[in-house]
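Structure first, commentary second.
With one protein chain withheld, the remaining protein chains of the complex are depicted in position.
To keep things simple, chains are lettered A, B and C as they appear, and every chain counts its residues starting from 1.
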Amino acid sequence: MSHNLLKGKRGLIFGALNESSIAWKVAELAHEEGATFVLTNTPVAMRMGTIDELAARTGSFVIPADATNVADLERLVKEGMEKLGGKFDFVLHSIGMSPNVRKGRTYDDLDYDYLDKTLDISAISFHKILQVCWKLDAINEWGSVLALSYIAAQRTLYGYNDMADAKALLESIARSFGYIYGRERQVRINTISQSPTMTTAGSGVMGFDALLDFADRMSPLGNASADECASFCVTMFSDLTRKITMQNLFHDGGFSNMGMSNRAMAVYNKNLEECKDCK
Amino acid sequence: MSHNLLKGKRGLIFGALNESSIAWKVAELAHEEGATFVLTNTPVAMRMGTIDELAARTGSFVIPADATNVADLERLVKEGMEKLGGKFDFVLHSIGMSPNVRKGRTYDDLDYDYLDKTLDISAISFHKILQVCWKLDAINEWGSVLALSYIAAQRTLYGYNDMADAKALLESIARSFGYIYGRERQVRINTISQSPTMTTAGSGVMGFDALLDFADRMSPLGNASADECASFCVTMFSDLTRKITMQNLFHDGGFSNMGMSNRAMAVYNKNLEECKDCK
Amino acid sequence: MSHNLLKGKRGLIFGALNESSIAWKVAELAHEEGATFVLTNTPVAMRMGTIDELAARTGSFVIPADATNVADLERLVKEGMEKLGGKFDFVLHSIGMSPNVRKGRTYDDLDYDYLDKTLDISAISFHKILQVCWKLDAINEWGSVLALSYIAAQRTLYGYNDMADAKALLESIARSFGYIYGRERQVRINTISQSPTMTTAGSGVMGFDALLDFADRMSPLGNASADECASFCVTMFSDLTRKITMQNLFHDGGFSNMGMSNRAMAVYNKNLEECKDCK
Partner (left out) sequence: MSHNLLKGKRGLIFGALNESSIAWKVAELAHEEGATFVLTNTPVAMRMGTIDELAARTGSFVIPADATNVADLERLVKEGMEKLGGKFDFVLHSIGMSPNVRKGRTYDDLDYDYLDKTLDISAISFHKILQVCWKLDAINEWGSVLALSYIAAQRTLYGYNDMADAKALLESIARSFGYIYGRERQVRINTISQSPTMTTAGSGVMGFDALLDFADRMSPLGNASADECASFCVTMFSDLTRKITMQNLFHDGGFSNMGMSNRAMAVYNKNLEECKDCK
């Protein structure tokens, strides 16, 4: 059932690769809620995924762009406004990738060119998008911008590698630009720190299944799904949350404020006896 | 325009004193969004305020209760469910009062009986409400509970006195009970940390006008109003935010993540020279 | 080897019950580092423990007092200054007790008289000590006050019960009074958030052994011991840390900033398969 929360709003959505993507779910729900929008991804990601199908289903436009390339972004933003017939009301950044993770370089053996790429793709791209929108005056007053983050920005998780640093940088950019964009144009900028989610990106992280299980048992409400994340994003894009900005919002079933749960401890304890020499 | 976000939902709202109250605004908007609910306040507050008018306008029930009194709360919750014809889907706690503040006892000269009252009224009442609901199984699965808090729980503000400690306690109770209520009954419990708001309660704090001005100029989007707070509360009561729990959510125009703004600094600097001896 | 970090300093130490107490270790080390001090505890705790032995070994004075009783505290502070020949340079609050925990009342079934006691003993006593010292002007300029806390103040741990709320209140009091005491008399007030420690108090918490193991494997440096805590306390009482105030300082081997460690995950994973129905 639609609540018409985004009726008449125009959006720009980065990162819908395939139907397991959070951005994909956001696009579907934004459509239901009355928005029109542009979908974008890199040409490579487009070939790997099925974004055209999503565009067809939601009546949206697809414009390829490399989010680390300012010229690409300028073209995207201009073309996007033309297609939609006006400025954007919401923007979603759901982009992250670490060549160090992909190539199996551990955090004590980072390749620094890869690290630059991790930061550029996963964090600096967010600044580039915002700066391009800012310079082209492409976001309406009281518009809402979201980027997807993860608790690794605050706490270290085995195997998350340099993506943790990228998320910390991403959240800082949201605050820094949130101040300026808020003060001058009443645009709010927030990050959502989502439960670990079984997307194409997430599944690349070492030991992801075990982490999913642990997070689920630590969280009183269990892990938040991609669909649930999309619902929350819609409230953040709506006019009902206008005074929230520069925040990192945990959408994680309670994980972030848990120290130890009964359910996770049940698994932990069961194995404890046998595990006295586990290193 | 209603979004029907609370269609068919039943609620319990504490703390609607008069039309400047945040709880009042929440009640009005919850009504628009399709909810039915019980309004409650202490008998004294009811005489001081105009809650009956609100009840009439929103088709809601008024049941007096002292939120620090467990027997009162039991009666309230039972009677409330009867009147509404079912369990609650949402609960709002918007209660706070410090006899130390009222009587002008500064934080280095607290009266400890007053402190007990501050904590009982402003924080422990929240536990009592939750425990009574828990024992009477009065909240539906996936229900949502909110309490209103303030950034004084994290940072010291001149003049806020023992209410700061009460808010810290309140937020801790939200986490502690949020874990249990989430794990066992899928009920989420959060606090909203709202901008300073010119309510009857707020206006009792020393130097409140200056604080309002400072907070407004520090916040890129300005202070959040009571109406805006109500909008956010509605999203938190809706089914779109089901996996957010145990959180303290800043609804403050960005204040909480600002260190110093240009606008506040403009005031500060103006006559800094003349102020070299300001103590 | 002594560093003479507390040479000539006078102290007041609450909570040394027996040689497993953190306060006991602090007293021993403070003595080595050149301090003289008063030890205090409730008459009951004194009978249970062996504080006289500690006093003899460290050349310190024992003055019984109930830290929830203002008259007791006034007598203690006056008498303490007389015995030591001057104002205090440091104060340690290492007091915590929950009748709800002791009597097995779970957090969804709290006895509210017990809760009042938990808060009074574990948190409000800190305010009482500070207010008594403040009114009697009993702490020297640049003095240092510490209270021992636990991460349950920020994150919920199964079984920690209302002590979590007490610690949140305790940390808030440190901030609130730290502002005033810092501004007016250059006295700093901080809390130390210590690893779970096998003291008489700690061992009362449900499932404490398993928690200790989990915390140890989550923390890259392992749990911090009572002796290590004492070392840190001494640096915080010394003149080398004069500008740190209103902080909660994690002394926990890194636990607080870990999301998931390899070592804890090794235990967790071992028989995850067998545990599919662990609730």
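By definition in this document, contacts are C-beta pairs under 8 Å (C-beta built on N, C-alpha and C of every residue); 3 or more make two chains touch, one makes a residue touch a chain.
Just so you know, these numbers come straight off a predicted model, no measurement behind them.
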item: Omitted-chain contact residue, chosen from B:Phe88, B:Phe126, B:Tyr179 or B:Phe214; value: B:Phe214
item: Option touching the unshown chain, where A:Phe61, A:Tyr107, A:Trp142 or A:Phe208 are the choices; value: A:Tyr107
item: Per the touch definition above, residue among A:Gly80, A:Gly178, A:Pro196 or A:Gly253 touching the missing chain; value: A:Gly178
item: Residues from chain A at the interface with the omitted partner, ascending; value: 70, 107-110, 112, 115-116, 119, 124, 127-128, 131, 134-135, 153, 155-156, 158, 161-162, 164-165, 167-169, 171-173, 175-180, 246
item: Hidden partner interface residues of chain C, rising order; value: 1, 3-5, 175, 178-183, 186, 188, 195, 219-225, 228, 231-232, 234-235, 238-247, 249-254, 256-258, 261-263
item: Where the missing chain touches chain B, by residue; value: 151-152, 154-160, 207, 210-211, 213-214, 257-272, 274-275, 278-279
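The working rule: only the chains that are shown with their structure count from here on.
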item: Chain-level touch network, classified as line, ring, star, complete or other; value: complete
item: Chain of greatest Cα-centre distance to chain A; value: C
item: Chain occupying the most central position, where position means C-alpha average; value: B
item: Separation of mean Cα positions, chain C and chain A [Å, integer]; value: 40
item: Residues of chain C whose C-beta touches two or more other chains; value: 155-156, 158
